[in-house]
Each structure stands twice: as C-alpha cells, then as structure tokens.
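For this depiction, one protein chain was excluded, whereas all remaining protein chains were kept in their positions.
Then we have chain A:
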Amino acid sequence: MALRELKVCLLGDTGVGKSSIVWRFVEDSFDPNINPTIGASFMTKTVQYQNELHKFLIWDTAGQERPYFCTDKEEQILYHYRFRALAPMYYRGSAAAIIVYDITKEETFSTLKNWVKELRQHGPPNIVVAIAGNKCDLIDVREVMERDAKDYADSIHAIFVETSAKNAININELFIEISRRIPSADANPPSGGKGFKLRRQPSEPQRSCC
C-alpha cells in the first residue's frame, strides 16, 4: 500500500487546545495540565484511507504563536499580528492546516479570520483548511454559535467540526475528513525537484592498520 507523508500545521490562539487535539489523536489521551510552554517537536500518526496509508506529520506551534505583553483582551487582539513569531517555515509544504478556536471564548473565534489571512499569505496555495471549534463539551459556557462558525467555514470552503479533545469527540473524524479532501497522489505528482533529508553518515570503515 502506498504511504504518503502529509504535513499538517496547527494554528489558533494560545490556550484553545491545539496540542490537546493532536495529543488525543496521536496518543488517545488527554492531559488537562499539558505544559503550555514546551511544545512537542513533532507528532505523527499513520491511518489508512482507501488504498493509501496517510502518515500525518503534525507540527505544533511551540508557543511561537503567542502574543506577548498583553494582559488586556482587546489589546491582545490588536497586538495579535505584532508579536506573533510563527516562521514561514512552519507553513511550508503543508498539505493541511487545522485552525482551532475555543467555543467558550468569542475572541478566539474573532481572530480566526486573521489566521486564515495569515495562512493565505504564507501557506501553500492548495492547502486544505479545517476549522475546529474545540471544547464542545463545555456547552454551558458556549460563546460561539455552531451555526455562525459553520457559515464562516463554508464561505472559505473549509472543513468544519466542533471537537472535544477531552471527551474524544470528532477528533478522528477531523483527520478522516482531511484525508478525504487531500487530492489523490496521482493528481499531484511530486515535481522532480524534491530535496532530501540529511542523515547521519553510516559509520566509517575502520582504517586498516599497516
């Protein structure tokens, strides 16, 4: 079966549960005290989709999305662009991007449009976009209506799901939908100009003595 490596980058404000979604997907667990500062370098999971194996290489922001200096919420939105330090490298070669917001925090939905704009600016042209409204287990404190989010996602032709990393709702479905939307390997033959990864040199043969 053909194996395809698919890079997926996570976007969205600090604290919306980006890492938790991946953690649930990759390790099927949830840690409410997940360290917000120290990210994972790389998370991978392989799933079968029709007659292909999709190996997701998921990139976390490593906190480089965080707007600093702003305790005030409004100011935070205002400064959002200014201190964000996600490097262009983060978006390169991504097959898909998952933009996450928190359904209990209106402002994380407001900034969604900025993330989409950012992605259009720096991301690859044919990237598959998925919007995840996380923390859908916290219905009582909901601030973002599912309808509004769905309408917005439709308007930009993005996948939309409400998820709960805590209760494992719609996490696998999110990735299945991404697999479904990714153009088949035949449609996009890799251009001849692909580079390679550096590897360690196989240990040198011992120099013969005398």
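Methods note: contacts are C-beta pairs under 8 Å (C-beta built on N, C-alpha and C of every residue); 3 or more make two chains touch, one makes a residue touch a chain; residues count from 1.
Heads up, the rule we're going with is that contacts and distances are computed from a predicted model.
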{"item": "Undepicted complex member, UniProt protein name, chosen from \"Radial spoke head protein 9 homolog\", \"Mediator of RNA polymerase II transcription subunit 18\", \"Rab GDP dissociation inhibitor\" or \"tRNA pseudouridine synthase Pus10\"", "value": "\"Rab GDP dissociation inhibitor\""}
{"item": "Candidates A:Thr14, A:Gln64, A:Asn167 or A:Ser184 - the one touching the absent chain", "value": "A:Gln64"}
{"item": "Chain A residues touching the omitted chain (full complex)", "value": "23, 26-27, 37-46, 62-64, 68-69, 82-85, 87-90, 92, 193-201, 207"}
